[in-house]
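First up is the structure itself, then whatever we jot down about it.
What follows is part of the complex, with its chains left where they were.
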């Protein structure tokens, strides 16, 4: 299998993790290791980066092992998100960390749903691209907005499968199919990464089988009863879904000898290679 | 994780494979190896065991590596199925193969749908149990019939997720949940194995997440465009689903801060251990 | 539209109701009237027919308006069900009610799930057909058992959409599709009636759109907060689903100009007439 390419970065693992909500830094470290991830995302807002005892989350991550993907979680408008993206660049530049070059943009609408705001998300993307950031942009599964974000220069569009922390998986596979059709037309390697909503292993496999290039998740591991074991589950599920998407699955039929497939024909990504 | 126990047998892998529909014996061998299975099922009807060139399928399997699970595929009533189970026992006894002790019972209704016949399936189960077989019985997802088959002495009940070769996965998770509730009441290690209908990796993961003890599949690998790669996908998906089922997944919510979970509470098998 | 024919009976309404669980007889009467049903089913077990004040449910039904369909609810084996079917015949014969000629057979497995027992259901069907009953038989959605019940002489096969009182609608439309294919092959007017599991109006419409000939429900009306209004909803939904099934719906597509339909082609019953 070829590597996942996002802008100037290349990875073998297609599972990105988050660093929030773990009960201890040790548990976070063990879970990240179990997940096999090469990228982990870190919120750069001060109240998220520094815990109540004054400890900096970055001090508990092996920065040689993981590429840090800074994110703007907790920002509720374009200005705030842009400011924190710049802050992240400065911070990681000082650490001589390659993550200084990219950012996961989150412009959220409110604290209740943590859904992304489409207008400010687009505005911030345009500005950050102008400033030379490689922008990985969290968005809804609206295909037209996804296309506009790619057109604005985003290095990767990251549609939500369902609301952050909701554990519902990909609620609308059809929108993801249209997003893939839009964004990969004439550009088959453009990375589309499902971000948010995953609850369990089969959700990850199903997202990959749709033809997505990766999955980013946090709560599903961090808030499981056994995060380390769930991290292993997610790692295998991501591999499984990726390989299945490349293997040319059998069509769905009412029964095996029925004359017509049910919906196998719309699978957009039987990229048998 | 503890091993899967079916009657007198114990296995680490929870993925059982079939041996039908491969274009060549070599492809079959490579796919089985990739799947990591320890059990593979073989149809004992003459026309299935011996190919058009007179070659016996068993000669192409590493009998030291795999436990052979003989099956009665192609039998359309109890008598025929019983006769072929006895034939299988004789055949495998002569080969000094441990698979002589068990059988996967298939009593099918017709060639069009390959759905199991409930009446003859129960009748054959009763007879074969009497004759000392360890019966793994293929059945529909009817929870009451599943319970009757266990009561008749089946070593494992194997409900179909969907019709053989249909690639639709588990169509009715609720029936599987009730089967698990029925069959594992006071007997949590009784093995329930999804047999038939799986199409892709996420189907296997989802079946395991319901709390099933294993998955048996054939067409999904053998008829994929790239069977070896799909076998790897299924192997990882089975591991992923098993681990996820043991990890205590997060509840489903409309959004993360919504007050009520959606259906997390009915997950019957968050067997956090 | 042609009438629904079940054995010697003919009806314009395709919605059958039950008479259980209403808080008062008046509410039952008003709800039945609102539903537009011509058939209502009555449990003949003494503890269900006669309430705690000694009142007989039949005295509160307009026997001129409704055809009574006696049922064997509360019977947990073939013998008990057969006995109550005979009792029903005697009772309704004495009342000179045409419902004496038919019976809705329920042979249940246990009080917890109220799922039908396949073995005793088939046995009782065979016996009651022999005794001249027109048997409408409640069963699971197992297509092979459904076929066996028709072959045994049942006047109508009534598969459950989901467990009695569960409110989940038709959980496995594919099984219903196969049942319709099996039972209507060469016999397009053979009545298949969804019995049990309906929760709301769209469930009824969807069941009819699959090509079923009618729907029987009870809890969804009787236990709604406003039973009379829900009865109206069910009446309209049954009409709506029936007409839609006759109108040749548009195919499902990813979007309107997509080249391939998604699953429109498997709709078994676009009986445009």
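Order of writing sets the labels: A, B and C. Residues in every chain begin at 1.
We take it that a residue touches a chain if its C-beta (ideal position, glycine included) is under 8 Å from a C-beta of that chain, and two chains touch if they have at least 3 such contacts.
Everything numeric here is computed off the predicted structure, so don't read it as measured data.
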We see 3 chains here; how many are in the full complex?
4
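Just so it is clear, only the chains that are shown with their structure count from here on.
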When you take the mean of every protein CA atom shown, which chain's own CA mean is nearest to it?
B
Expressed as a multiple of 5 degrees between 0 and 180, the CA superposition of chain A onto chain C rotates by 180
Two chains sharing the most C-beta contacts
A-B
Intercentroid distance (Cα basis), chain B paired with chain A, Å:
34
In whole angstrom, what separates the CA-based centres of chain A and chain C?
48
Centroid distance [mean C-alpha coordinates] between chain C and chain B, Å
34
By the touch definition above, chain B meets two or more other chains at residues 113, 115, 163, 168
Residue numbers on chain A that touch chain B, as the complex places them
111-115, 163-168, 199-206, 209, 219-220, 223-227, 229-230, 232-237, 239-244, 246-258, 262, 264, 270, 272
Chain C - residues contacting chain B, complex:
109, 113, 115-119, 122, 140, 142-145, 147-148, 162-163, 168, 171-172, 174-175, 178
Show which residues of chain C lie in contact with chain A when the two form their complex.
174, 177-178, 254-255, 258, 260, 262-263, 265-266
